[in-house]
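Single-structure report; data block below.
Only one protein chain is missing; all other protein chains are in place.
Let's look at chain A:
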Amino acid sequence: MTTWLYDGSFDGFLSAVFDLYWQKRTDVMIRKEQDHVRGLFENVIFTPTVVANADRVWAGLSKKLSAENLQQLFCCYLSELPGEEDNMVGFIRHVFASKQDVTGDFGNKYVLHVSQMARKVLKEKHRMEAFVRFQLTRDNIYYSLVSPEYNVLPLIARHFKDRYADQYWLIYDERRRFGIYYNLQQVETIRLHFNGEYDPYYHSTSNVWAPEEELYQRLWHTYFKEVNIPGRKNPRLQLQHMPRRYWKYLTEMRG
């Protein structure tokens, strides 16, 4: 067994897949360079990212897969789970080997896996679309901090761009340390450099926020409290839909 490392990008992964086919290899594991812990007798090679090669693999897949299936494969990549590459390679091999369309071929374990993994990632996408809370800053940017389980910012950019077309907004992934920023024209990926006393959470006294921000947070709190019906109390259902790990980012759930 040989391990091939790629730079962590999706193009890097597809480049490695290209080389698999080019060199007709079946004894290779593809892994992210940054996650990899080298075994004692492991044979490790770095495969460079070649965009042209990545494009060729993607074009080949596009001929055999629907847009939905392609997105599912991309979702597996965004899951960032260690070793997920093995499932993606298994899936790609099955796609190229099959004569007929693999959509719905759930008897194949890779097809089933990819659809299940994608479902998890897309669930997190929907949750982010729901649970992003913007806070208006003094310089007129609607700012939100999140920490999604999977790397879904690339998937939600479109939704927020379509919906909030007339306001500046920034959604920052605290865990992965990058954000997407909309400047009224397009969405760009940015990294923020915080100074020493940086505190990401909301404090009404901080001078970062627009003067009316406090009022609307207070009104939202009021609303949230009033619409609850105590006679129908069901905290388990609430938790099931809104697991605790999201709470610290939700205006209405903060003290």
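One rule holds for everything that comes next: a residue touches a chain if its C-beta (ideal position, glycine included) is under 8 Å from a C-beta of that chain, and two chains touch if they have at least 3 such contacts; residues count from 1.
The criterion applied here is as follows: contacts and distances are computed from a predicted model.
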item: Options "Putative DNA modification/repair radical SAM protein", "Cytochrome b N-terminal domain-containing protein", "ABC transporter permease" or "4Fe-4S binding protein": UniProt name of the undisplayed chain; value: "Putative DNA modification/repair radical SAM protein"
item: From A:W22, A:Y201 or A:F224, residue that would touch the chain that is not displayed; value: A:F224
item: Residue of A:R163, A:R177 or A:R254 touching the missing chain in the full complex; value: A:R163
item: Contacting the left-out chain in the complete assembly, out of A:T49, A:Q71 or A:T251; value: A:T251
item: Sites on chain A contacted by the missing partner chain, in the whole complex; value: 103-108, 112, 116, 126, 129-136, 142, 144, 162-167, 212, 215-216, 218-220, 222-238, 240-242, 250-252
